[in-house]
Structure formats: structure tokens, C-alpha cells
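Complex shown without one protein chain; remaining protein chains in place.
Think of it as A, B and C in the order they're written, each chain with its own count starting at 1.
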Amino acid sequence: MNPDNPKMGFFETIANIDRRVIFLFIGFAVIIPVLLSFSCTEEATPIVQAVYDEIESLPEGSKVLISFDYGPSTVPEVQPMIDALLRHSCEKNLKMYMMALWGTGHNLISESMQDIIEKEFPHKIYGVDYVNLGYKAGNQGLINVILTDMKKMYTTDARGSEIDAVPMMVDIRNLKSFDLILSMGGGFPGIKEWVLFGGDPGNIPVAGGATAVSAPLLYPYYPRQLLGLLGGIKGAAEYESALIKGYPKFKTHSHPAIDMMGPQTVAHIVIVFFIVIGNITFFIGRKREEGEKREGGVIK
Amino acid sequence: MRRQIPVVITFIVGSVLIISVFIPHKPFGQLGENFSVYFDIIAVFAFILGAGNLLRVHGNRIYKKHKDWPYSVVTVAGFTVMMIAGLFKIGGSPGITGDLTEPGSMFEDLYMYVFTPLMATMFALLAFYVASASHRAFRAKNKEATVLLLAAFVILLGRTPFGVELTSWLPDPLSFLEIPNLASWIMSVPNMAGQRAIMVGIALGVIAMALRVILGVERTYLGADSE
Amino acid sequence: MDSVFSHTIAAILTIGIISFLYKDNPLYKFCESLFIGVSAGYWFVQQYYANLLPKLFDNLGITKLVGAENAPEGALQALFLEGRLDDNLLYLIAGVLGVMMLLRLSPKIGWIARWPLAFTVGSSAGLYFITYFQSNAMSQLEHTILPLNSFNNLVLIVGTVTGIIYFYFSKEHKGVFGGAAKVGIYFLMITFGASFGYTVMSRMSLLIGRIDFLFGTWLGLVK
Partner (left out) sequence: MKAFSYSFTFYCLLGLILLATTDGLAQVESSDSLLSPLLPPSEVIAEDHPGDAGAAIIVRWKLSPDEDRGVTGYEIVRSTSPTGEFSSIGFAAAGSNRYVDANTEDSLTYYYKVLAIDVDKNVSESELSPPARSSPQWFNFHLLNLLIIGGLICGAVIYFIAHAKKGKKLFLRKIAGLEAVDEAIGRATEMGRPILFIPGILDMDDVQTIAAITILGRVAKTIAQYDTKLNVPTSRSIVMSTAMETVKEAYISAGRADAYSDDFVHYVTDEQFGYVAAVNGIMVRERPATCFYIGAFFAESLIMAETGNAIGAIQIAGTAMPAQLPFFVAACDYTLIGEELFAASAYLSGEPKQLGSLKGQDVGKIIAMSAIVIGALLETFFAISGSSFFGSLAELVHKLFSIVAS
């Protein structure tokens, strides 16, 4: 502490702040919002709103292909997106065709069907309103084939029923039978492959959701080849907000991404705050040093 | 001789692998893959050395009553229990080919309730360290540090609703200056350029390093010539 | 395991690790020691079942030899039962190299452990030479060759070239060359700053996960 100038002392303390104080702040920044279930209203950015608007604009009975292209390690980021998209599609009475380019996607489809469709929309009928086509190997090669012939690859659904015995599959010929393709995941194979091998050649709208890490690599495709993108937890939270805004009844349903964004936002603000404080104290400290030097020069 | 033979082995193995990329014909085409498998096998044998070392270090501490010796007992016990639980598949289906991670087996339980929380929490400490590191490192000490600070700041702000609000008033022609747009531009253009320069540099570094090793110019790793 | 009991154990371990942030303490020391022991044991077992068993013992047929009924036939069976030299017999080399590694423990013939080491280093040098050359150098360069008809392309090319100049060893960073290197440093700094800022979110998610476990799953305080 500098007795002549208590203000400087304050800044000095801040500049050399014990890291444990920062740790404490970060801890509270996460714990308090988690305990209070604090959440901020996320305003959907255009890239997310575009996906919402597209689904909103589809007439009842439109066909949406949802590809589960992710694995357990990215579930925390991608699952909230899927849940929100499924709810929206159910609400709009769209027909949902679920498939997977990743082997791990198979189980994730069953879980999503159980958790969202069967539980929250029990009146939806399997085979009429939604179908699980399961996982097929082949990556982009698979997309390439189903672009011209869907039933060549999918002779049965994931439950083993003949494909033509599934009512909603009867009028599906190839990818162009769908009104929208949603690819969820963002790794390889994923959105990029759907754009290059499905959306572009077939002129079918493609949208999707990707992890925060892979989303920047997909920006170049937006908006010409990719009509919208949900990037990471933030993208998922924006979609959940848009959904709640459009259908307030979903407010009572789970919205894990919004829940996570509360602590995320507070923690980010804390970090930004410390960076700003760090710089202010740094500049004040430097000015004072310069001042002292000058004074010293005068005296000597 | 004892130093010569290893150098010759390195030379042959390394150069054959490089050449084999250009030769699809059997047996060259699969060499790289096969050698990686060989490495995995060697590594398992070497693990006996590592585990032996771990037990020796902690055994010594216990024996010499080092001030933290009780913790060494914990380490040795943890290692032994986990190994026995896994190798003998306690609580799981027996036999060499049975599933190791069967639900309910001791190995799986230890993994789920001891290993996983420890790992996840250690990983979660990063959240705290990221904050303390940014407080200290992101200061405009000089031009380079200022650039670093600005890039990080824009990206961080772009992730909060606050940052979005801050610039949402900008008129359409200036929309590229809105923080979320600026953030994604930084990620996809200058960030990409820097990444590429680093990657090209790394590739050249690896090439020269590999050549030094293969040609035997660099042989530090072979160690002492003791008997 | 009873879930209250197992969750309590997991919670104590979680708190133990977090307590390190305040300072080193006996609970952290306990967690650390336990973690080292359990994880070393875990990887030992995993290595055995994921590498040694399928890659060496199955391929050679040792698994079958020791009496596992449903194990596949291996190279040894092929050799002794059918009199045929199977490709998998080559895995014997790997086994021998592995045993050589262990000979390090012998003071007399410990030097032979350098052979598997030389093999390892040689093969990684060869493999990395090629993979880095292809995916790091060649394809990055190819994607950077762009027409200078947009601001973004210009920035991308200037950034990449000046970045490479920064790494150039044979010339002092002075004059025009030094200026270019300086621009290169700025690009590297943007890269570092941006990646740092971008990672913060996923790091926070990990902590939220742990806090959620402590207050939600364990204590039941979160609805």
C-alpha cells in the first residue's frame, strides 16, 4: 500500500491479484447460475434463425431427413440441438426420417426417439410420422448412392421391417424426395459431405448443427450451400430460445443448452472483466512508473 | 558394433517406410500399418518396465519412510487392485475373451466411480486456469501482446449476449464490424493464415528431424554406451 | 454398486481435486496418489486386452493354444497343423522386439534393448516424414494458392507467407525481411489469441458438468 496515494494501492492490489481470487470468481460464476437455474435470453443469430424459419415455413407433412453424424463424446453439444429440432418438427407435423452416417449414431437415434418423440409426442406413430433408418456404412459414398436411389441402400428400416411396408417410405425415391436435410455433428462425414454430395448436386436445402470446434470450418458454405447452422452449445441455446419464442409451451420442457448458457455467459463476462481490469491496472501502473521516472529526472 | 547396429536398423526401417509410400505392391503397401501394430506390441512389453519403475519408486518411499509414504501405499494399492480386477475380470464374465467392461464388473465400477470423476475434474480445472492465464497474459504490454489481446477479446465477447448487443446498432453496410461477424472472420481468415504458416513450418521441421534420425546424424536417443 | 454410495465416493474425489486450487493438501495428495495407481493399472489392463491379446496372441494363435475355445486360429496353428507359412507369423518379430525391450533389465545384455528402440524411432521417423509432408505441407500449400481477387484471399496469402518468413532461420530479422517477419508474428498472435478465446467455452462446459454432478446428481439441489 502506498500511504500517499491509497487509490494507487488499490490498483496495485488488483494488478497482483492472487489467482485464487480469480478461481473463486469463476467458481461462483458457474455455481450460482447452476443453482439458480439462471439463464439469459438468447437472441437467435441470423445463421440459426435461418434454420428455424426454414422448418417453420415447411407445410404439414413435409419430409425432413435427419442424419445423426456424431458420437458419444459430442453428445453434450449436439444432443440439445437434435432435441430442439425434433420438437419443432413434431410440432409442425413434419415427417421425420432419421439415419446415421456414423456407426455411433444408431443408438443415438433410438435414444432420441424414446426421449423426445415417444415421451413428449405419444400420438406420433412410428412408420407414419417418423422412422429410424439406422446406420449404413459408406460415408459420402452412401450419400452419393441415395441421391439417385434411396431404396437400393435401405431395404429395411432399423427395426427390420421391409422398407415398402413402412407407410411413410412408399413415396420416397431418392434424396430429392425430401424437403430438407439436417445433418447433425459437424465431423467427418457430416455437414460438408451432405452439402457437397447431397445438397449441391440434388438442389436440396441442407442445414445442420455442429460442435463449436468444427463450426468455423463450415461458415464458408453459409448461406449459399448451407441454409443455416447451429454452432456449439450457443447455437443450440439460440435455437431453443427461438422455439420457446414461437411456441411458449416448450418453456416447461427441458432446455439443456439454455441452462448451460447461463453459467457460460457469466463465466465469459467474468473473464472479460478480469482482462479489462488487468489492462486498466497495467496502464495505470505504467503511467505511474513513467511519472516517477520523470520526477526522478527532475530531482537529479 | 553395439552402437552401429541400432543406427543401421533405424536407417533401414525409416528409409524403407518412406520409399514404400510410392510402392503400392505387396508387401510395401501395408508396411506402415504393420509397423504401427508392431509398435503397439513393443509398448505393452515396455509397460512392464514402466510399472516396475512405478512400484520401485513408491516401494522405496514406503521402505525408507519418506514423509509422504502413506500416499505411496495408496498408489501401489490402487494399481494392484485395478490390475487384479481387470486381468481376472472380477465380477464379470470369466475367460480370456470375455468383455472387460461388462456392467457390474469391478473393473467397470472402479472406472466409473473412481477413474472417471478424477479425470473429469482434473480436466475441469482448466476452466479456472483459462481464467487466470487470460487475466495475466492478455495485457497490452507491446504490439504483439496487443494483437493477441484484441483477437482473444473479440472472440470472447462474440460468445456473450453482451458482445452481440454492443454492436447490433451498426448500420447494414458496416455489419461486418458486428462482433459476431468479426469473430467469425478472424477465425476463418487471419487465424487460418497463421495456422497454415505454423503447419507448413512443422512439416519442414519434421522432415529435417526425420532425415537427421534416419541418416544417423542425430542419435542422442540411443543413449549411453555402457555395458 | 449402491448409487448414493458410489456418487458420494465420486463427489469426494471431485472435491479433492478441486481443493488443489486453494493449495496442496492431504485430500488432494490422496486423490492424486489414487489416480496415479488406478490409472496406471487401468492402462496396463487396457493395453493387455486391446493390444497384446488381439494383435499378438490372436494373430499368432497363442490365445487358442492356452485353451480359449472361441479364439481364432493363428499363425502357429497354420504352421504346425497345416504346414503353411501364414503372413501373421511376422508378428513373431514384434514379439521378439518386445522381449528385447525387457532385456534392458539385464546388466549384461541390456544393450540389446536399443534394437526395438531403433526400430520404433526409425519407423516413426519414416511415417511422420510422409504424413506431415502430405497433409501439413502439400495440401496446406495447395489450398493457399488462390487468386488475389478478394480481400480475404489477400489476407490469407500475406498471412501465410509472412508467417513462413518468421520461421526462416538463415537470415537475421532485419530490414524489409524483418518487417515481413514482424507481420508474420502479428498473424501468429492473432491465431493464438483467437484459438485461446475460442477454447474458453468448451473448457467452461467441463466445469459446468462437474458442478452439475456435485449439486445436481449428488446433492439434488438442481431441478
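To be clear about the criterion, contacts are C-beta pairs under 8 Å (C-beta built on N, C-alpha and C of every residue); 3 or more make two chains touch, one makes a residue touch a chain.
Note that the coordinates shown come from a computational prediction; the quantities given were computed from them, not determined experimentally.
Visitor: Shown chains touched by the missing chain?
Guide: Contacts of the unshown chain, counting the full complex: A, B, C.
Visitor: Please identify, in ascending order, the residues of chain B that touch the omitted chain?
Guide: These residues of chain B touch the chain that is not shown: 21-26, 29-30, 36, 39, 42-43, 46-51, 53-54, 57, 68, 115, 118-119, 122-123, 125-126, 129-130, 132-134, 136-138, 148, 195, 198-202, 204-213, 215, 217-218, 220-226.
Visitor: Which parts of chain A are in contact with the chain that was left out?
Guide: On the side of chain A, residues 19, 140, 144-145, 147-149, 152, 174, 176, 188, 193, 196-197, 200-203 touch the unshown chain.
Visitor: Suppose we count only contacts with the excluded chain; which residues of chain C make the list?
Guide: Spelled out for chain C, the touching residues are 17, 20, 23-24, 28-29, 31-32, 35-36, 38-40, 42-43, 47, 101, 104, 113-114, 117, 120-121, 123-125, 127-128, 130-135, 137-139, 141-142, 144-149, 153, 157, 160-161, 164-165, 167-173, 188, 191-193, 195-196, 199.
Throughout what follows, only the chains that are shown with their structure count from here on.
Visitor: Tell me the chain pair with the top count of C-beta pairs in contact.
Guide: The chain pair sharing the largest number of C-beta contacts is B-C.
Visitor: Where the CA atoms of chain A average out and where those of chain C average out, how many Å apart are those spots?
Guide: The computed centroid separation for chain A versus chain C comes out at 27 Å.
Visitor: Counting in whole Å, what is the centre-to-centre distance of chain B and chain C, each centre being its mean C-alpha position?
Guide: The mean C-alpha positions of chain B and chain C differ by 4 Å.
Visitor: What positions in chain B touch 2 or more of the other chains?
Guide: 127-128, 130, 134, 138, 149, 152-153, 156, 159, 187-188
Visitor: Two or more other chains in contact with one residue: find those residues in chain A.
Guide: In chain A, 23, 26, 30, 216, 234, 264, 267-268, 271 touch at least two other chains.
Visitor: Mind listing the chain A positions that touch chain C in their complex?
Guide: 20, 23, 26, 30-31, 34-35, 37, 76-77, 212-213, 216, 232-234, 260, 263-264, 267-268, 271
Visitor: What does chain B use to touch chain A in their complex?
Guide: The contact residues of chain B facing chain A are 127-128, 130-132, 134-136, 138-141, 149, 152-153, 156-157, 159-162, 164, 180, 184, 187-188.
Visitor: Which residues of chain A touch chain B in their complex?
Guide: 17, 19, 22-23, 25-27, 30, 40-43, 45, 216, 219-220, 234, 264-265, 267-272, 274-275, 277-279, 282-283
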